[in-house]
Every structure is written in C-alpha cells, then in structure tokens.
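Here it is: the structure, laid out below.
A single protein chain has been omitted; all remaining protein chains appear in their positions.
As written, the chain order gives the labels A, B and C, with residue 1 at the start of each chain.
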Amino acid sequence: MAESVAVIGAAGYAGAVASALLHRHPHFELAHVTARSDAGRRLDEVHPRSRVPLMLEEYDVDKHADVDAAVVAYPHGAAAPVVAELRERGVRVVDLSADFRLHSRAAYEDWYGEHGAPGLIGDAVYGLPELHRDEIAGADLVANPGCYPTAAILALAPLARAGLLGDVVIDAKSGVSGAGRDPTADKHFVAVDETVTPYKVGRHRHTPEIEQELGATVTFTPHLVPIAHGELVSCYVAPTREEDVRALYEEAYGGEPWVEVVEGPPGMQEVRETNFCRISVHPVPGRLIVFATIDNLWKGTSSQAVQNLNLMFGRDEGEGL
Amino acid sequence: MAESVAVIGAAGYAGAVASALLHRHPHFELAHVTARSDAGRRLDEVHPRSRVPLMLEEYDVDKHADVDAAVVAYPHGAAAPVVAELRERGVRVVDLSADFRLHSRAAYEDWYGEHGAPGLIGDAVYGLPELHRDEIAGADLVANPGCYPTAAILALAPLARAGLLGDVVIDAKSGVSGAGRDPTADKHFVAVDETVTPYKVGRHRHTPEIEQELGATVTFTPHLVPIAHGELVSCYVAPTREEDVRALYEEAYGGEPWVEVVEGPPGMQEVRETNFCRISVHPVPGRLIVFATIDNLWKGTSSQAVQNLNLMFGRDEGEGL
Amino acid sequence: MAESVAVIGAAGYAGAVASALLHRHPHFELAHVTARSDAGRRLDEVHPRSRVPLMLEEYDVDKHADVDAAVVAYPHGAAAPVVAELRERGVRVVDLSADFRLHSRAAYEDWYGEHGAPGLIGDAVYGLPELHRDEIAGADLVANPGCYPTAAILALAPLARAGLLGDVVIDAKSGVSGAGRDPTADKHFVAVDETVTPYKVGRHRHTPEIEQELGATVTFTPHLVPIAHGELVSCYVAPTREEDVRALYEEAYGGEPWVEVVEGPPGMQEVRETNFCRISVHPVPGRLIVFATIDNLWKGTSSQAVQNLNLMFGRDEGEGL
Partner (left out) sequence: MAESVAVIGAAGYAGAVASALLHRHPHFELAHVTARSDAGRRLDEVHPRSRVPLMLEEYDVDKHADVDAAVVAYPHGAAAPVVAELRERGVRVVDLSADFRLHSRAAYEDWYGEHGAPGLIGDAVYGLPELHRDEIAGADLVANPGCYPTAAILALAPLARAGLLGDVVIDAKSGVSGAGRDPTADKHFVAVDETVTPYKVGRHRHTPEIEQELGATVTFTPHLVPIAHGELVSCYVAPTREEDVRALYEEAYGGEPWVEVVEGPPGMQEVRETNFCRISVHPVPGRLIVFATIDNLWKGTSSQAVQNLNLMFGRDEGEGL
C-alpha cells in the first residue's frame, strides 16, 4: 500500500520539485501541498512545469498530519517548529531547511540564531545517502543537506576519509534558483545577466555543514552565475601527502548509482533535472583539484529528499527519480 | 557657456543612462540628479557603470529648477505634474514618460487614465528627431518616444509616407531592462531565462503612439527575451501596391547619422549602448518585412533624449553620443 | 515481446534525444545507434545527458536492418536513400528529415532539390498524431514533422478546420539547438548571446509543410533567440469571420494528452524536455493571436517520433514519454 506524503511549503522552487517528483512517484501518494502566500491556487498554476493539479492549502497540522511522511520546505527557523509538531503526531519528516543539519546546537546558534526545537537535534540524521545510507533507513527525521554541501561533500569525502585533506578552498558557482523564488533586486534578470557575483564572502551558512561532514576547515565562496539551475563546486586541496587518488574515488563511488566519476570536468547540463552528482579529479603540481556538479534543486535538494524517503520506507533508492 | 541640466528620476535605468551621458557630455553640465527611494545615495553607488559621482537628492522644485533643462524620467502619470511645474519656472523639458506623446487627450485618457497637465499637451513635440527635427529645435517640451515606437516608427515611416502601409503586424522582442528596475516576479532571472514571453497582448500602451505617427492601424505584440537590453521589431506589412521600397529607405535615411539601413537582418549587439537604429527591408511574396534594432535604453530612451537636448540647444545632434 | 529499434544518425541532437527516450522506454529495445563522424565513440560520451551506453557504429544496412523499426535522423536528401533501403528490408521507419513530409514531389523539388526516393512519397504519412493518428497507426513510413510546423500547425489547425484562416503571419522564435550541432559562426556563443536574429526570411523550408497541413498561405519568419532549446510561434491571423474561437480549441484539444490550452501566453520552460505543446488564443481587435510553445527537440522532433512509434506498434501513445 502506498504511503502518503505531504509537502509543506510547496510553492517555492524546492517544494514544487519535491511535489512533482512525489506526484508521479510509482509508490508514494502525494496527499497535501501547502503554501503560505500562494494558498488557494493550484500548484500547476503557480508552477506549470510541476503538472501537479492539487490545490495549495494553508498549512494546518490538524489537517495535514494524517500522512506517513512530510517534506518540509520552509526556510531555516520557520521549519523547526513545524517539524516538531509533525514529529509529535508521528509523521516521519525530511526537512529541507538547515535546522537539523548541524549536530551541535551551539554551532547552529552561532550561524543561524536561536534554535526552534533543540530537543530534536539528536534525532536527526544528515541526509546524504552516499555517506549515511544505513542511518537514513531507520530515521524518523532526516535533515536534507544544503545544495553546496551535497556537491562539496561528495567531491571531497574520499579525500577526507583517507586523511588527505590539507588546506581546502571551495569556489562554488550556482544558478539563481538556489537563491529562492522571492523577487529581490539581486535576482532581477538585468542584475544577473552577463556577470558573475560572489556573495556572502567568508560567511555563507553552508560552511559549518561542509566542515562537519568533512572534519576539516574550508574556505567556501559561492558565486551567482547567469544560469537558472545547476551548480559547480571547484575544490582546491593541498593534500597532506602524495597518493594516487583516483582509486579512492573508484572505491567510494564505483557502486553508487547517482555518483558519476568522469575524466573531463563535469558539466551542469549533464546533471540538470537529475539526481546525479558528477565528479572529476585532477592532480596538478602541489594540489588536487576536484570538480563536482549537481542540479541544486534536484540532487542538491528535492530529488535527494525523495531518495531519502525511498530509503526511509524501504523502497529502492532510485524509485521515481 | 554650458547649459545646466537636471535629471529627475535618475535612479531608474533610463535616468541613470541619461545622467551618465550628460555627465560626460562635452557641453552640458549635469547639475542635479534626483531619486525617490534611492535619495541619499550616490548615483555611482546605485549604478556603478554610470560613473556619475553625484548625490541623488529628493526632488524639490525650489531647489532643482535652477537649470536650463531637465530630463524627467518618471512613470506616466507621475511625470505630468512635475513637467508642469518645471515648465512654469521656465525649464525646458525632455519628458521620457508617455504623458505628452499623444496629441489627443482623449486617446491618452483611454489608454492611461486622467491626464495630469492637459494644458501642456498642445505644447509638446514628439521627440523623434528623424521625423520632427525642426520642431524639436524650437520646442520647450519634448515628449521623448517610447522604445518600441522609436524602432517601429523608424522601420515603417518611409512606407507610411509613400502610402504603402496596408495591414501591419509588429512582433517586437525586448530585453528585460525595458520593463524597469523594480524587482517583480516576471523579471526574476529564473522566470526570464530560457524562455520568450509575449505580454500585454492586444493592449500595450505603445500602440496608439505608433499609430499616431504612422497614421495607420497596427497589431503590436511585444515579447520579453532573455537579454538585458536591446530591442528588435519585426514588422510585417501587406503593401497597398507593388513598389521597389529600397529607394524609399535610401532617400529617407541616406543622410541620417543615426539610422543604418543594412542588407542582412540587423542585430542588437551592433546597436548596444549606441544611438543607432539599424534597419533592413525584405520584400517577400505578398508582403514587406522590415526589421529594426535599437538599444531600448539608448536610442529607445536616453541617448535619444540627449539627441533631443542637443537639437533644442542648437548643438550638433550627435554631441556626447 | 519488445520490438527492437535502431536510431540512424544518433550523434546529432535529435538522434541523441530519440536514443535516450528509446533506451529507457518500457517497451521498445534500442538495438543500434549509428553515426557518421562520431562512430567508434559511445553515445554517452558524445551526449552524456543521454546516458545511453551503446557504441556508435557506422551505418551498414546489412548489419542494422535486423530491427522492427528505425528512426532516421539524417539531413534531408541524405535520409531518402537510407529510408528506402530500410523499407526494402521491411523495417518500419520514422524519418525525422523533410524528405517525406510533402505530398507533392514537385513542391519538394522546388524547395529542396531532387528527391532521392520519389516512389515512397505516396506511402508516407505526416506524423502529427493530433491530426493523423489513425493513419500513423497503420503506416510503415512516418514523416515526422519539422519543429516549427509542429507548433504552427497545432496552433492553427482548429482555425483552419473551421475555415477561419484569412491572412496568416507566423513569427517564430527558436532555441539554437534547432539549428543543429555543427559549430558554425552563427552558432558561436558570442554571436547568439544578447541578440535575436531573423533568418531565412521569406524562404524557410518549413513554409510549404505548414501550408500543406493548414491549406492556407502563410508568411513564416523564424528568429534565433539566446536559448538552448524551446520554441515559440506567435501566429497573427486575420479571421475570415467573427466567431468565438475558444470553443474550437476546447473541442480540438480537450481530449488530447499532449496539448495544453492555457489562458496566459505559454512559456518554453513549461514544455522543456516534454512532449507537450502549450497553446493560448487571444482575440484582439481585427485579429486572432495564437501562441504555441514546444521543445523543438522533443515534441518538435524526437519525443514526437516516439509518440509515432508507440502508435505504429499499438502501444499507449504516451508510453516512455
């Protein structure tokens, strides 16, 4: 029998993709889609490409907690209390926000401010299947990784495990959808077109998440590029010792269905609207350069959420992807 | 001695380009730049590319009417009262809005609503130099044409004059800067990228302006394209009779410094950030197809305003362009 | 039992999409992929996004005609002889070229030059399922429509059937993939970026195909826009009489799974990498304006080819799409 799923916050980019994937999923049944400002409109009116003919409703826990699982697509801070009340009713949750990604409450509060449900931090599993598959399968609360961390961690985990990570610089390039759907001056077409813009230099909130999973300090700098969706991380590693690293990547990802290790640099088009992460490794004098691409809204967010749901409910990991 | 000019509404795209052109103009002196929401910031902070190091001030007629001329870059409706009070103080005005473009008050009120200074309609000259050069030279109030009308009228005027305009379809493609600087959902990068969007189908306010100048009825449909600035009009004319029309274009524009009649279809890159309009004419079975490109913010708005100011003050028409 | 299919010319954009769709099709089995200049490379190396791990081979009828069906993705002229020899061996063919689209050999030779297999013209069915579903089901040779004709004919067929088509202007905007994969100067990124370029004005070869299916004369002008794939046709029709046309569209397409009639103008993003055609109809004074969007490589070419194959082999029309 199909498990039912609600998407809370379905009118944003991430929520809409998650809804579309669940709506056409061979197993799960998309039961509710909720939205704040767009409630009362159909999801396929707000996001025609989703082709989900469900009405967006105002979120109401009494109404929407009758499901087996929920994907919560709220901003950090707003997510925690909603996750808490869904968990209280027994709903298993994949949370797309940052609220449960950091194991350390102190680290969270340094970067994000007060935590809205600190009691749940210990229950959450970091939802990167390639690293934490087994824990995810048994989890009731999965903290879906940020888009940059997904790419950066997959790019560098084999080196981290081998103790090869010395100094790390990550220069990331992201499509504009990563910055959300609200129309702000920095997302105006004219502001984005024909330029590349570094932002949140030295203070992007995905930094502690990357550092937690890699166990290393990184300099992380994202750049906005004139692209709708897609993400490339260019990682510059001073290795702690010389070693043939290609074997590490083969070993790490040879059996992974959604990670492709390639020769040439990976492109964004190759992973667009897929759950793939594509990685290439380039030893150069004195350094290892690793590139990884993902679709920030898919493997970087919503298809990874579905991958996590599949695992949580014992389905084949790639079902519906 | 240099005449002084104020730009009223300098923080929008059009006002910023006008300010930049006047600031580096060999003759005019840019005396004031005003803005509504950005007052208190320097123009080169809001629009670095302008490189105008003047402070944006709140508009105050008592303070800013000490100039010989003003370029008013306000939306329609808001422009008329400001134009009126500047004219009362003897300031010669180039108005970038639609408020004084239509000779008929009734037509204006049909398309735009109540007129804010109907008494001035009769004083205004339609500021398309290639059609009304002599009137502009003597005018105190010049209504700068809309961007689409500039391209469409220049494309079709030779046919109109020769009585050749039968049925006319104008399919226009415009860069996003034509829609203004306020960040709305339809100008979000993700909404504009990788698509073309017709808008205001059958009811774009530039229609009556084109019809007034051509003396013909037109079907005019603009489309937003994923381009920052630049504009192409594709005009489909059922001619009233067969005639070799190339000669008409040579005659009309052979001596015009800012109109280039070319063989192949014109491009937007060729006119970007210039005062040029580039035109090609293609007779095909049963129809004449005329293409014209301009930069919507330059010949379509602000460099044309400077061209008009040059004429109004007896300067060489191309000075500073 | 699965029918086997070969894609002849799989290294171009259209062939690669057809191969990808057939490779993951639940019923058909992709047996061969051939290429001219890229033979000896794997398709997923040339087109990683296809994720088809088959080797591209030099086409050899003795080797590749052991299939139930073939999709021929050759340029016009080159296609006809290959289609002919495949047909001789009993292979059912969907031909993506123009070689069998026009019923009149004379018309073909006017627009394209000598025909390579005139004896087969009479056997071919024009493969637009929404117009010719029943004939396609029984056909051994289906001429897959051009991309512009697919959009233009779907946009205008309800008006044509009702005898409403007076004068017709079609202004089309297409992504660059429509112009093919060979790197020519006009497809250089710098030539395409930030401009819109009309091409083949008055002489585009899709014109006779549109006219054949609509039974009307049209002025058709395509424009290249800075977009990878996607296509919009803006159709301006002088109707022969006044009539409420919305009902015609509801009637024509209410039961069609792949045609969406919408209120606002359709976008390209909504149909990207789908088999959908999205249409809106706008009556304006004196004219009907109809917009339609498709993905030129999907409904405009390769997913439509699969839709045709599904019909030819008695499958559900949308299988694998």
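Please note the rule applied: a contact is a pair of C-beta atoms (placed from the backbone, for glycine too) under 8 Å apart; a residue touches a chain by one contact, two chains touch by 3 or more.
Source: prediction; values computed, not measured.
A.B. asks: Looking at the whole complex, which of A:Asp60, A:Asp134, A:Glu194 or A:Asp316 touches the chain that is not displayed?
C.D. replies: A:Glu194
A.B. asks: Just name the one of C:Ala78, C:Ala107, C:Ala137 or C:Ala228 that touches the chain not displayed here.
C.D. replies: Of the listed residues, the one touching the omitted chain is C:Ala228.
A.B. asks: Considering the whole complex, which of B:Gly267, B:Pro283, B:Gly300 or B:Gly320 touches the chain not shown?
C.D. replies: B:Gly267
A.B. asks: Would you write out the residues of subunit C that touch the absent chain, in ascending order?
C.D. replies: Missing-chain contacts on subunit C: residues 13, 175-177, 181, 183-185, 187-194, 226-229.
A.B. asks: In terms of residues, what is the contact footprint of the unshown chain on subunit B?
C.D. replies: Residues touching the hidden chain, for subunit B, are 48-49, 194, 262, 267, 269-270, 272-273, 278.
A.B. asks: If you put the missing chain back, which residues of subunit A would it touch?
C.D. replies: So the residues of subunit A touching the missing chain come out as 167, 169, 171, 173, 175, 194-199, 201-203, 217, 219, 221, 223, 225-228, 230, 232, 234, 236, 238, 265, 267-269, 272, 282-287, 289, 291.
Here, only the chains that are shown with their structure count from here on.
A.B. asks: Select the chain at the greatest separation from subunit C, using centres from the mean of Cα atoms.
C.D. replies: Of all chains, B has its centre farthest from that of subunit C.
A.B. asks: What chain pair has the highest count of contacting C-beta pairs?
C.D. replies: Per-pair contact counts point to B-C as the maximum.
A.B. asks: Relative to the centroid of every protein C-alpha atom displayed, which chain's own C-alpha centroid is closest?
C.D. replies: Answer for the innermost chain: C.
A.B. asks: Could you put a whole-Å number on the gap between the CA centroids of subunit B and subunit C?
C.D. replies: Their C-alpha centroids are separated by 40 Å.
A.B. asks: Using mean CA coordinates as chain centres, what's the subunit A-subunit C distance in Å?
C.D. replies: Computed from C-alpha means, the inter-chain centre distance equals 37 Å.
A.B. asks: From the C-alpha centre of subunit A to that of subunit B, how far is it in Å?
C.D. replies: 46
A.B. asks: Touching at least two other chains at once: which residues of subunit A meet that condition?
C.D. replies: 194
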